[in-house]
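With one protein chain withheld, the remaining protein chains of the complex are depicted in position.
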Amino acid sequence: MFRTCLENVREMMPLIHNITNYVTVNDVANALLACGGSPIMADDEADVEDITTICGGLNINIGTLNARTIPSMFLAGRKARELGHVIVLDPVGAGASRMRTETAISLMKELRPHAIRGNISEIKTLMGWGGSTKGVDADLADAVTEENLSSVIARVKQFAEEINSIIVITGALDLVCNASRCYVIRNGRPEMSRITGTGCQLSAIVTAYLTANKENDLEAAAAAVSLMGLAGEIGWSRMQKGDGNATYRNRIIDAIDLMNGDMLEKGADYEVC
Amino acid sequence: MFRTCLENVREMMPLIHNITNYVTVNDVANALLACGGSPIMADDEADVEDITTICGGLNINIGTLNARTIPSMFLAGRKARELGHVIVLDPVGAGASRMRTETAISLMKELRPHAIRGNISEIKTLMGWGGSTKGVDADLADAVTEENLSSVIARVKQFAEEINSIIVITGALDLVCNASRCYVIRNGRPEMSRITGTGCQLSAIVTAYLTANKENDLEAAAAAVSLMGLAGEIGWSRMQKGDGNATYRNRIIDAIDLMNGDMLEKGADYEVC
Partner (left out) sequence: MFRTCLENVREMMPLIHNITNYVTVNDVANALLACGGSPIMADDEADVEDITTICGGLNINIGTLNARTIPSMFLAGRKARELGHVIVLDPVGAGASRMRTETAISLMKELRPHAIRGNISEIKTLMGWGGSTKGVDADLADAVTEENLSSVIARVKQFAEEINSIIVITGALDLVCNASRCYVIRNGRPEMSRITGTGCQLSAIVTAYLTANKENDLEAAAAAVSLMGLAGEIGWSRMQKGDGNATYRNRIIDAIDLMNGDMLEKGADYEVC
């Protein structure tokens, strides 16, 4: 029942602590507000423990990681774990540089996040499955397709079991897997790759959904992924002649803002494997 | 005469130095341009004194404060004070962490800003009036209402006198107080809380208004607050079916951009206590 997951977020209005990149941070904040959560950003070592303490969930995104913020990610993460808060990791660009790969793996191992969301190349890098990368975008050679779907799912389930996390892989097909089940989600539009930040927004929304749906985490993560894809579809349907990627960016967040349980329940397009 | 305050900003085009958070910084820049000011952002210790010297006002916002930028805030502030420039402080999240509370209080005490703008929880924290907080949003328990309005105003006037600053508290009701007078402003829309950054934008605009209206500072701050609320109303009136918070964000800045003295004078909804 994706409907219930959405309604729980809108009712609880979870406060989410984000340590995220400065490229998409404004969209992340507005997308969190749109989905019913409440954002706060703090990334200084002296600030993050206090801030994460008053929040319900922590979203760590390494998109513009640096020597100052990496220690803050670990500090905030340890405190969040100690308090039993939800932690989501977005390993932006893992595979694209040694610093990103090593930091993402260390965060994964030490913080044991409840969910990790990335594109297939980033997740393959974390799995040690030889993912390549095209910067912060997935490499075409890594793409999840109808042909390789069942073998990818099998390996991702195994990885989810090993690290005891929900693994969210987004792309043309989206996967949301734990050790035993995998949602294959077919919502979304290819044009979403022409704007920056839908992945970052989704990681923040997944954090809010997990925070407000702790008893039902796999479904909550799947609901968040479906919400984002459906917002991409609805946003696209509202595009007028002359509109391009900047307007599409706004339309997607608008659609998240206006989404209700009925729309999500009806529009979600997925199967469980 | 709010009209004159607005026209003075459009004529002077004051250059405003912003040391602000990376979440809403782009909206702050575009809102400053929209209101008739000119923005510059600089936050390195080696850069801020030169930059603030060529500006007319300094807007300090602690939304994503860190060990590197806090010393820059003090350096820029001391230079601005030495030069007689306007200083505005936005104590984002004061009360939410020890670092934010202590930094905001130190900035207030050492820089003696011409105005401080925050939500009621942040201002209560600065006043030592036991404000609670919900991250960067005001706590509902702190809300200024018609019922507690006169007692809140009395205490805020006293605080304004103690620290010799204009105190701007925004929420459902907005207050702009000095030691002797208080504007109670009823412009704005509740939906403004569904987008990030209207508070940050307002602090920057207050800086521009004070810079261009030094002889008439309380009214200038009130004009800026009324402008922001009225832009929220006009922006909301232009929302179409399917528009959500991302579009609303743009509509508000658009309305600031198109505002003139007549519109502000006619649309302002306030009383002076």
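Observations, loosely collected:
Order of writing sets the labels: A and B. Residues in every chain begin at 1.
As a convention for this text, a contact is a pair of C-beta atoms (placed from the backbone, for glycine too) under 8 Å apart; a residue touches a chain by one contact, two chains touch by 3 or more.
All figures in this text were calculated on a predicted structure; none of them were measured in a lab.
In the complete assembly, the contact with the undisplayed chain comes from A:G63, out of A:P14, A:G36 or A:G63.
Looking at B:A42, B:M108, B:L173 or B:C273, the residue that reaches the missing chain in the full complex is B:A42.
Considering the whole complex, the residue from B:F2, B:Y22, B:Y183 or B:Y270 that touches the absent chain is B:Y22. Although one chain is not drawn, the whole complex shows that of B:L33, B:M127, B:I163 or B:C273 it is B:L33 that touches it.
Chain B residues in contact with the hidden partner, per the touch definition given at the top, are 15, 22, 25-26, 29-30, 33-34, 38-47, 50-51, 54-55, 68, 238, 249-258. Although one chain is not drawn, its touching partners on chain A can still be listed: residues 21-24, 26-27, 63-68, 93, 96-100, 133-137, 194-197, 242-247, 249-250.
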